[in-house]
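Could you have a look at this structure, given as structure tokens, before my questions?
One chain of protein is taken out of this complex; the other chains stay put.
Right after this comes chain A.
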Amino acid sequence: MAENELKQIVSQLDSLKANNLSEAPKLLSRAKLALLNLNALVPTEKTQPQHLALAASVLEYGALISIRLQDTDAFTRYFQQLQPFYFLPSDRSPSRRQSNQGKVTGLYLLLLLSVGDYAGFHTVLEGLEASSGKEQIEKDDFIQYPVRLEQALMEGSYDKVWGETKGERVPSEEFGVFSEVLVNTIRSEIASCSERAYPSLPISNAKNLLFLDSEGAVIQFAQSRGWVAKEGRIYFPQQEEEMLAAQKDVMSSSNVVIENTLGYARKLETIV
């Protein structure tokens, strides 16, 4: 019945190859229905251990497959559904999930990082530190990867981020999905830094700085950001605008001063 069907689906999911991933969502929704029949989609006191293990593995497959399909919303849903399973007491939780828990959590952290949700990232990390202890986190390569990335990003060592996203440093193929997003993030970060830091830059150097493949790509990128490329150099156009803005600031501040002074007068009146 439902249990056998589930086992069958799990083995099918296991043997799915990259080329027919599109079938996975159908299998997954069938699996979830079966779980509902077993009353195991949400763990309760009465759920049997083998059902728990099945449910956790179905949801983990769901999470990993949705990452491969680049469906981040579905992945977030699976992650949330998995949470109650991860916080079960250790004597009731299925034993083999250890490896995948780190993977799924690491992926979720990376997802938060790639959309720039640093507050969410640290909130999840704080929860991990409190619930599973430091040693386990430091051992877990899947979790250390996003942690390292975050540190490098915040510090500004973008070359380290670039290094981490290279093929051999990524801990598993699912993590590779985010590499592209991350590279784009750091490229725009570097671009906004360069605008302020350099008066001008030779195109060949910019190619290295921005991790672009060719000088043509650099010129294309420069145009998209509104930079001027001439005589083999890139000129960043922001300075004059900034000066104008500063001038305006002084001019418009007289308004603020008048407003403040009036405010003080009003307050003084209420006090005296």
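Heads up, the rule we're going with is that contacts are C-beta pairs under 8 Å (C-beta built on N, C-alpha and C of every residue); 3 or more make two chains touch, one makes a residue touch a chain; residues count from 1.
The working rule: contacts and distances are computed from a predicted model.
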Listed names "RNA helicase", "26S proteasome non-ATPase regulatory subunit", "Exosome complex component RRP46" or "Mitotic-spindle organizing protein 1", matching UniProt entry of the absent chain: "26S proteasome non-ATPase regulatory subunit"
Among A:29, A:70, A:123 or A:184, residue touching the chain not depicted: A:123
Omitted-chain contact residue, chosen from A:29, A:172, A:192 or A:223: A:192
Sites on chain A contacted by the missing partner chain, in the whole complex: 87, 89, 118-119, 122-123, 125-127, 129-131, 134, 151, 154-160, 189-190, 192-199, 201-202, 205, 209, 249-250, 253, 256-257, 260, 264, 267, 271
